[in-house]
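One structure coming up, written as C-alpha cells, with questions to follow.
A protein chain is absent from this complex, but the other protein chains hold their places.
The first chain written gets the first letter, and so on, giving A, B and C; residue counts start at 1 in each chain.
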Amino acid sequence: MALTVSYFAWVRERMGVSEEVIEPPAGVTTMADLVGWLAARDARGALAFAEPARIRGAIDGVMAAPDAALGREIALFPPVTGG
Amino acid sequence: MALTVSYFAWVRERMGVSEEVIEPPAGVTTMADLVGWLAARDARGALAFAEPARIRGAIDGVMAAPDAALGREIALFPPVTGG
Amino acid sequence: MIHVAVQTDAIDVAAEIDRHDAGGHGASASFIGRVRGEDGLTELFLDHHPVLTEAGLAGLAHTAADRWGLAALTLIHRVGAMTPGETIVLVLASSPHRAEALAACEYLIDRLKTDVMLWKRETFADGRVRWVEPREGDQGRAERWD
Partner (left out) sequence: MIHVAVQTDAIDVAAEIDRHDAGGHGASASFIGRVRGEDGLTELFLDHHPVLTEAGLAGLAHTAADRWGLAALTLIHRVGAMTPGETIVLVLASSPHRAEALAACEYLIDRLKTDVMLWKRETFADGRVRWVEPREGDQGRAERWD
C-alpha cells in the first residue's frame, strides 16, 4: 500500500526531502515498524532515525503512538520546541 | 500640638471634610488615641469611627500601626480596595 | 526600566506597550483591569492618597523588579471617575524568559488589591452608591507571595 510520508525539522534535513510516497513491505504495519524500515533502507534513513526514541509521529493528521497502525498520511518529526 | 488630619473614602464622607487641622488634648499620643478622641468629639466622628478595627492610618506619609506615636500629618481611611 | 504612574487621564494601553517594549524583551506578560458594567454600574470612582498611592505602587514595582530580575516594568493605575469598559490598571512585566514575567505580573496585580492606598466607590443606574469592601479572597491571594 502506498503511503505519503512527510518529515519535519532535523528529520526532514537528514532525509533530504520534505515528503515522499513509499511502498513498504507487508510486515510494516505500525509507525514503529515504519521508522525501523526507514532506518534500514538507506544512509539518510539511518541518520534520521538512529534514535527512534527521539521520533514522534502523526497518522492522518492526528498525533499517534509508535504502536499505532499506519494510515495513508504519516508525519515523522522530533519532539516539539514551540512557544 | 496642631495636627493636620486627612480622611479618605467613606471616612471622608462621614467626616464631611477631606482635611482639617486639630489640636487634641495632651493624652492623645497614638493613632488609636486619635481615632478614639475623634469618635467621642462629635456625631460625625462617632459615625466615621464607630468601628476602629476597620480604620487604617498613615503618619507623615508612611503606613502606621494603631499604637504608633502621632506625627504632624495623619491620614485615616478604610482598608484599601484597589487593583 | 521601571515606569510607575498614577493618573486621572485615560490609560493609553497601546502607547504604554510601545514605550515598554522598546527594548525588545524576550518575554512580556501583561495584565489589564477594566471597569465592569455589572448590576447597572454607571461609574467607578477611585479615591487615592496623593503621597501614599504613588509611593505604594513604586514600592511594589521595585520589589517585583528585584525579586524576578525584570528587564522592564510598567505599572499604571488610574484614579478618579471612570465608566464601564475603561482601563483601571495596566501591568507590563518583561524578562528574558517567561516564568519571571508571568510571576511578576501576577504578584503585582494581587498586591495592588491589598497594599496600595486606593478605594473604589461604585455608582449604579438606580442611584445606589457604595464603597467597595475588601474581599477575603484578595487577602489570601496577596499573602501567597509572603
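Methods note: a contact is a pair of C-beta atoms (placed from the backbone, for glycine too) under 8 Å apart; a residue touches a chain by one contact, two chains touch by 3 or more.
As the structure is a computational prediction, the values presented were derived from the model and not from experiment.
Undergrad: Using the contact definition given at the top, list the shown chains touched by the missing chain.
TA: Looking at the entire complex, the absent chain's contacts are A, C.
Undergrad: Which of these touches the unseen chain: A:M1, A:V17, A:A40 or A:M63?
TA: Residue touching the chain left out of view: A:M63.
Undergrad: Touching the hidden chain in the full complex, which residues of chain A are there? Just list them.
TA: The list for chain A reads 6, 8-10, 12, 58, 61-63, 75, 77-83.
Undergrad: Would you write out the residues of chain C that touch the absent chain, in ascending order?
TA: On the chain C side, contact with the omitted chain comes from 13-14, 17-18, 21, 24-34, 36-38, 84-85, 96, 98-99, 101-102, 105-106, 109, 141.
The criterion applied here is as follows: only the chains that are shown with their structure count from here on.
Undergrad: What whole-Å value do you get for the distance between chain A and chain B if each is reduced to the mean of its CA atoms?
TA: 75
Undergrad: Taking the mean of the C-alpha atoms as each chain's centre, how many Å separate chain B from chain C?
TA: 27
Undergrad: Measuring centre to centre with CA averages, how many angstrom lie between chain A and chain C?
TA: Using C-alpha averages as centres, the distance is 50 Å.
Undergrad: If I count partner chains per residue in chain A, which residues reach a count of at least 2?
TA: none
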